[in-house]
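Take a look at chain A:
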Amino acid sequence: GSPQETAAGGGDSAAPVKVGLVYSQSGPLASYGKQYIEGFKAGLDYATKGTGKVGDRKIELTEVDDAGDPAKAVSAAKDLIGKGTKILAGSTASGVALQVSPIAAQNKVLFISGPAATDAITGANRYTFRSGRQSYQDVVTAKSFIGDPTGKKVVVFAQDGAFGDANEAAVKAVIGGSGATVSSVRAPASATEFTPFASQIKAAKPDLLFVAWAGTTAPAMWQTLDQQGVLSSTTVVTGLDIRASWPTFGAAGSKISFLSHYFDGASDTEAAKAAKAKIPGGTLDLFHPDGFAAAQMVVRAVTEGGDDVDKMIKALEGWSFDGVKGPMTVRADDHALIQPMFQAKLTGSGTDFTATAEKSLTGDEAAPPVTRMKG
Partner candidate 1 sequence: MDPVLTVEDLSVRIAGLHILQGVSFTVAPTGVTVLLGRNGVGKTTTLRAIVGLTPRNGEASGSIRMAGGDLLGRPTHRLVRGGLGYVPEDRDVFAGLTVAENLRLAERRGSVPAYDKVFALFPELDRRGRQRAGSLSGGQQQMLAIGRVLLNDNRLLLVDEPTKGLAPKVVTEVAEVLERVAESVPVLLVEQNLAVVRRLARDAVVLAAGRVAWAGSATELLAEAELTRSLLGVGSGDHHGTPATAGPRKDES
Partner candidate 2 sequence: MTGSMVEAPPAHVPDELTPGRSRWPGLRPYLPLVALAVAAIVPYSTVNLPGIFEGPLNSPGTLQLLAVCLVFGGLAAGYDLLFGRTGMLSFGHALYFAAGVYGTDILVTRAGLPLWQAALLTITGGTVLAALLGAVALRTVGIAFAMVTLAFAQVGAILVARDFGGLTGGEEGLPLDVSGLPAALVGVTNTVNLYWLALAYLAVVVFVVHRVSGSPTGRVLAGLRDDERRIGVLGLDPYLFKLLAFTLAGGLAAAAGVVYCLIVGGASPHVTSSELTLSLLVMVVLGGPGTRWGPVLGGILYMYLDHRLTAFGSSETVDALPAVLSRPLSQPLFVLGTVFILAVYFFPGGLAGLRTRLAPLTRTLSRRPDRRS
Partner candidate 3 sequence: MLATRGLTWRIGEVAIVDDVAFDLAPGEFLGVIGPNGAGKTSLFNLITGLRRPTGGRILLDSEDITALPPHRRARLGLGRTFQASSVFGSLTVRENVRLAVQAHRGGSMRLWRRAAADREVAAAADAALDRVGLHHRGTALAGTLAHGEKRKLEIALLLAGEPRVMLLDEPMAGVSAEDVPELVAVIRSLTGDDGRSVLMVEHHMDVILELADRIAVMHHGALLACDTPDTVMANATVQEAYLGEQL
């Protein structure tokens, strides 16, 4: 054999289409991964009308666990590409998405990023698409809570690192750009005691507090903000995480204004009904729509492009479709996924909480600014 040889992508019109899904089956983001794959399977079923086939060609899924580690994801991606896979999807974590995306570009295969929220994936290169929302869309939704921002004082409370940086930058651009003064309080992601930060926030007396915090310390953080009177003194906005996390907000939950990517009941589309019917448990959650949309995009790409990645890209660019959340559009310029976003309220107590939609933003209302395609 030759060391440079890779398996040929099947040009055979009846050969199965290989789709590689690299996502977190284990590791800290395993539950996001689980929703993603359930959503994907439901979406595939929906888009192929239950056949699992595009034309005569079966869609053959290969699932690989990356455990949230980019190195493992890259290995898996190379392995899949080497075996002739032309379509990669998955990436639960932003770090994974960012490192798999260049691999896809280098090898000219399609990559549809999953729940990873990082803005940097939008416009990363022409081979990279996304099936979920991005931080910017979160922030635009947050802005809708304060009406006219002119002259208002906004504080961002975010963890150190890229996720926090991205959110802070987005708030400065979106809300600061329309007249508000934006300042930030940052804390290490590993912090366990939040009183100093709560005190700093309180001292700043904001009109709106935007919180970008992911991780297991979130409940302690909310409790401290509540105890120190931050939640009752101002409008506090944050993203609504998966269902399992709702009870951890405790009493603080009802004092927060949530922006939401998705929760069960936020929409009542055909796709949502189909997804609900298909997934185990019958209750939709945060990242089911991402998997569902990814499958819809895969089917579209294969239907229009066959084995030709360039054609797949053409077929996806500018494509509008009805996803779980509602109408979605793959923006041709930078492959942002334009999609509706929601405002939500959390009610309930103990372990029993429900989210209700207060308002929904259309895709265009929540659209991120166009970025330049980098590669």
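With respect to how the candidates were assembled, all candidates are chains of the complex that A comes from, given by their letters.
As a working rule, a contact is a pair of C-beta atoms (placed from the backbone, for glycine too) under 8 Å apart; a residue touches a chain by one contact, two chains touch by 3 or more; residues count from 1.
Just so you know, these numbers come straight off a predicted model, no measurement behind them.
S.K.: My understanding is that every option belongs to the complex but just one is in contact with chain A. Which one, out of 1, 2 or 3?
M.R.: The candidate that touches chain A in this complex is 2.
S.K.: Note which residues of chain A are touching candidate 2 in the complex, please.
M.R.: 1-7, 25-26, 63-67, 69-72, 74-76, 78-83, 94-95, 98-99, 101-103, 106-107, 118, 120, 160-165, 188-189, 375
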